[in-house]
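Every protein chain except one is present and positioned as in the full complex.
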Amino acid sequence: MHDQQLKQVIEAALFAADEPLSVDQLKELLAAQQVSKAKIQTTLSALQQDYQNRGVQLQQVASGYRFQTRTELGSILAGLWQEKPPKYSQALLETLALIAYRQPITRGDIEEIRGVSVSSQIMKTLQERGWVKVVGQREVPGRPQLYATTAEFLDYFNVKDLAELPPIPSSENAQQATATESTTAETATDQRVH
Amino acid sequence: MHDQQLKQVIEAALFAADEPLSVDQLKELLAAQQVSKAKIQTTLSALQQDYQNRGVQLQQVASGYRFQTRTELGSILAGLWQEKPPKYSQALLETLALIAYRQPITRGDIEEIRGVSVSSQIMKTLQERGWVKVVGQREVPGRPQLYATTAEFLDYFNVKDLAELPPIPSSENAQQATATESTTAETATDQRVH
């Protein structure tokens, strides 16, 4: 399979797939053609280049590569969609930001920082959207659940990992915390939540 | 709105829409920009040109224009939706194993050994798969059909003949095998079951 053919297949696959495709998934799709991961990676970069100035672009997000419309065209294209895009409340965004930037985190932690009891509706919405999930329990009395963000969250906000989100001042809690806890906090930024 | 922008919007709209878009629909989408139908038509032609040699192509269908994957790529892209093959039941595997190792064998023999009745569906499945066929009838009351495995069966398991099937371990009788019998084992490799 020569280069142009390979590019056509990868391009078509990305456009046809229902979900973003990872390099591994593309490799599996091309199993019969025996294409190396490096070759796939090079082709993806070439495609990203090709679409640089087009109406759609090849974006890498947490769960893989996908084609999406150019963000600058959002308002013009809005006419195409019947429904208005959802508008998220400040309370929801703060809760989500806490989970994203300070994960893994308990509901109690969120309440302490926001000074408000966490509305069940907000947690339900975040989980229904697939943005947040329970990743464990903190080993303290009551064993509260620990929440973290998911790959879908990163996909929705157009980034491939948490480190790509603009940084915020680190929490003093984390600085004062024991070695173990600060390790957790560090990893949280690098970690890919699946 | 200059030409490149217009092309980006039309391109993005065609990719984003769930259905093909007609020139009229595109004109409506671009109502605020007051773009003529002729201009839209020219842009569509330019896009068709751009995608000539790509993995997806801009196609005009009855209800308008839409992007679709190159037809030649169909068989490779099918892998995107290919589901894992289902599994056979234990009952079917046991029936097949009995036919392979004890052929020619009747359904009654299989039932006697397995202690349960053999469903017609299993025999039908094995015959439809081309792995098992009727090779005769046993001349006893009822004249039950005798089943044997086929050449396709051997091909599927990539063995030349039945003697190449893995031996079943731990038979004390194996030690009793006569000189004649072990000689026959050698020849057995040449034989094909038709």
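Couple of notes before you dig in:
Letters A and B mark the chains in the order given here, with residues in each chain numbered from 1 onward.
Methods note: a residue touches a chain if its C-beta (ideal position, glycine included) is under 8 Å from a C-beta of that chain, and two chains touch if they have at least 3 such contacts.
Everything below uses one rule, namely that contacts and distances are computed from a predicted model.
Not every chain of the complex appears here, and the one that does not is recorded in UniProt as "Segregation and condensation protein A", selected from "Pyruvate dehydrogenase E1 component beta subunit", "Oxidoreductase", "Ammonium transporter" or "Segregation and condensation protein A". Remark: the omitted chain is touched by one listed residue; of B:Q34, B:Q52, B:S75 or B:S120 this is B:S75. When you scan A:I10, A:L26, A:I40 or A:V56 for touch with the missing chain, the hit is A:V56. Along chain A, the points of touch with the absent chain fall at residues 12, 15-18, 20, 56, 66-71, 73-74, 77, 81, 85-86, 88-91, 93-94, 96-98, 100-102, 112-117, 155-159, 165-166, 168-173.
Touching residues on chain B toward the chain that is not drawn are 12, 15-16, 56, 59, 66-69, 71, 73-78, 80-88, 90, 93-94, 96-98, 100-104, 113-115, 129, 133-143, 146, 148-149, 156-157, 159, 161-163, 165-169, 171-174, 176-177, 180-188, 190-194.
As a convention for this text, only the chains that are shown with their structure count from here on.
One inter-chain figure worth recording: chain A and chain B are separated by 34 Å, centre to centre, where each centre is the mean of the chain's CA atoms. Put simply, chain A touches chain B in their complex at residues 4, 7-13, 15-17, 28-30, 32-33, 53-56, 67, 69-70, 73, 76-77, 79-80.
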